[in-house]
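Of the protein chains in this complex, one is absent; all others appear in place.
Should a chain be cited, it is by its letter among A, B and C, assigned in written order, with residues numbered from 1 in that chain.
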Amino acid sequence: MSARPDMSVTIAGVTLKNPVMTASGTFGSGMEYGQFVDLNRLGAVVTKGVANQPWEGNPTPRVTEVYGGMLNAIGLQNPGIDVFIERDLAFLSQYDTKVIVNVCGHTEEEYLEVVERLAEEKRVDMLEINVSCPNVKEGAIAFGQKPDALCRITERIKKIAAQPVIMKLTPNVTDIAEMARAAEAGGADAISLINTLTGMKIDIERRCFVLANRTGGMSGPAIKPIAVRMVWQAAQAVQIPVIGMGGIASAEDAVEFLLAGASAVAVGAMNFHDPYLTEKVADGIEAYLVRHGIGRVTDLIGAVNG
Amino acid sequence: MSARPDMSVTIAGVTLKNPVMTASGTFGSGMEYGQFVDLNRLGAVVTKGVANQPWEGNPTPRVTEVYGGMLNAIGLQNPGIDVFIERDLAFLSQYDTKVIVNVCGHTEEEYLEVVERLAEEKRVDMLEINVSCPNVKEGAIAFGQKPDALCRITERIKKIAAQPVIMKLTPNVTDIAEMARAAEAGGADAISLINTLTGMKIDIERRCFVLANRTGGMSGPAIKPIAVRMVWQAAQAVQIPVIGMGGIASAEDAVEFLLAGASAVAVGAMNFHDPYLTEKVADGIEAYLVRHGIGRVTDLIGAVNG
Amino acid sequence: MDKITALVTESAELTPGIQSLTVRLPESTDWDVRPGQFAGLYPADGSMLLMRPISVCRWDPARRELRFVYRPAGAGTRSFTALREGDTIDLLGPLGNGYDTEALAGRHVLLLGGGIGVPPMLELAAALRNAGAETQVTAALGYRTDELFLAEDFRETGAEVLIATEDGTAGTKGTVLDAVREAGIRPDAVCACGPMPMLRAVKRYAEELGIDAWLSLEERMACGVGACLGCVVKTRETDAHSHVKNARICTEGPVFAAREVEIG
Partner (left out) sequence: MDKITALVTESAELTPGIQSLTVRLPESTDWDVRPGQFAGLYPADGSMLLMRPISVCRWDPARRELRFVYRPAGAGTRSFTALREGDTIDLLGPLGNGYDTEALAGRHVLLLGGGIGVPPMLELAAALRNAGAETQVTAALGYRTDELFLAEDFRETGAEVLIATEDGTAGTKGTVLDAVREAGIRPDAVCACGPMPMLRAVKRYAEELGIDAWLSLEERMACGVGACLGCVVKTRETDAHSHVKNARICTEGPVFAAREVEIG
């Protein structure tokens, strides 16, 4: 009981000091929340999605609260890959944490362009490919909802990617296991899930949609049971590591995802509720291991019984 | 402003005194909640799913709370159609409310057997076909997740049904509009949605699944934004009426579903939080109409702008 | 049966990890509470929507006061510990069948309470005091350590009280049945509430003695009123309500004749 438990996890050959990441789009590139938490304490920072060009995103309102969570329709506003490399990547490379760049695009070619640009970047540890953003209209969602399209884009990305590739899956599908297998078949090094569930809120006094985009992606504690179920199903279906997220609000929630089969976890919307949460989750997982006399965090992965 | 608003809605030729129903499985056959609310005040009572034979259901634990909602894996325990007709239907027919019988089965033939038995029953106003229960293992879920299977079972049921047929859709699909269209193509008189979203809860202290069935169906306010979105998408996709449900906790929630395109609504898990809720929702919709100077509740259906 | 808002008149820790909560029901309520029944207590926080089933520990009809004794287990029951005199709490009740005190009247009744199964036995002990002079009550109460809660309250009902503790720091070291055997008691009927291994042992004990046994069962509940079919227990015979071998603990129970239920 005297030695501290081993908190490190290895995903596709990349060793993280602990299994706690930030969920893409909820943590910028770390600059803002770096005021609250020590980025050096995180397993990895996953950046907001970046495209080959700057994107304006959707009109406002872009966010709204819902029971136990929120809806967002940011529409993947981002400054484009050039500014991202120059500014955000330079910022992140000062820290002793892994850097995972989340990539978005309207077309396969746009994704590939970003992946190619990042291939030269030694400061990038992994890529996370967002094939599942429900707010992009030009059909990007289709990649994440059709197994064959997902398999194909994974293959094309893997051909040119210099870093391990994580495919990020959408929960808005009939069979998550099938999608997980498609990503694996395409050569993905890991998968992450869940992205947001498509939701809607109507203002009954003004009788209009609350979000300018009408629908938005739902996140927060309200979606956690769905996320845990999907992580469990995906982890049963594939051999590659699974990164779990969706509503994590505490270390206990993170442990639930690990037991369901996740090799690492990401904290998303709840950063907005508690800007210190990522560090607290890392500390709390360690405390759980100590309390249960478990020597390595990897012993929790998929360890649910019955 | 002096005349009371017209609260009646007509679905497939059946006129309900107001658009408030009970969600199947959350209200028994009305006996228990009849102690709390006046069943004569409800638009319709939708019964717990009934099969051709008695079903034992799943082992316990069958229910658990989650953030803003609950999971259930009752496994469709029911006394079978004989007892149902003799006891439950006899009880319900004393009341001045519409009776909608929810039907379940393991196979197409089992569904058809129940529908046939009910064809002689004048006391039954409509049938709701549960092709979407996630807790039945024998493949029944497939009906609700494959458009062609859904279309086919709808056609077969319509051939022998004496009452209008509501097909109840599962939200655990990639494209709810496609499923709605499949039900319509099969001849459904109406559709209802959403059934529960498949979720999971893990007990991290005992490192086991909380539910004996591992997964359970999630319901309650946490799922409302997803339900509203799906009702809106389904209502856009079909001409037949849509009955909306999923997390309704107040008259305001019910109005949100009506604005999204529902012709009627059902109150489910929140009956467990507030056993008086169904009546309150009916009263509250009426108060909303009065406050906004709207003469008929049907004017709200699909009336969201923008 | 209704859902009402009650006034908290007492909220305190009895021993570490055991809380007492007394509430006064509004005048408009006409609850008629039997021993063995329970109420659903609703947490105030909007993220927790289901009631927490808690047994009636004491019922004072004259003052319309209900006492609960509970163990803060998870977030819901922990939230109740913050209640203070003058606060309010929403309750659904009275729920369940409760004990048939008439059937017990005139016998030597052994009450067995293990851990957080102790509190519901208190109202039963009190009710049996009024069940005729021939009625004799022995209460065997099982605790982990010598932090005995409610033991004095049982003595005040006139019951003979036996104590068992797991660590032997008070009374018999062992289970409530160990204490009963040590005391050489020979009851005519037994009523028990406690963890499942204890209930199984009580069932066997009653079979050996050939006496009636009633057990208070627990299960996860959603509605508490019999509508959701969440809280069933396997039964020996087909149940009159369900027409399968499942009875609803919230409605047909929580008190069952031991021989009717399949608890392994």
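FYI, contacts are C-beta pairs under 8 Å (C-beta built on N, C-alpha and C of every residue); 3 or more make two chains touch, one makes a residue touch a chain.
Remember, predicted model here, so these are calculated numbers, not experimental data.
Trainee: Which listed residue (B:Pro5, B:Gly28, B:Gly43 or B:Gly68) would be found touching the missing chain in the intact complex?
Mentor: Final answer for the missing-chain contact: B:Gly68.
Trainee: Pick from A:Ile11, A:Met70, A:Val114 or A:Val238: which residue touches the chain that isn't shown?
Mentor: Once the missing chain is taken into account, the touching residue is A:Met70.
Trainee: Take the complete complex as the reference. Which residues in subunit A touch the chain that isn't displayed?
Mentor: Those residues of subunit A that touch the unshown chain are 25-28, 31-33, 35-36, 48, 54-57, 60-65, 67-70, 72, 74, 77, 79-80, 83, 220-221, 269-276.
Trainee: Counting contacts across the full complex, list the positions on subunit C that touch the omitted chain.
Mentor: 45-48
The working rule: only the chains that are shown with their structure count from here on.
Trainee: Quick check for you: compute each chain's CA centroid and the global CA centroid, then name the chain with the smallest gap between them.
Mentor: The most central chain here turns out to be B.
Trainee: Distance between subunit A and subunit C based on Cα centroids, please, to the nearest Å.
Mentor: Those two chain centres are 47 Å apart.
Trainee: Give the residues of subunit A that touch two or more other chains, as numbers and ranges in rising order.
Mentor: In subunit A, 67-68, 221 touch at least two other chains.
Trainee: Please set out, as single numbers or ranges, the residues of subunit C touching at least two other chains.
Mentor: Residues 46-47.
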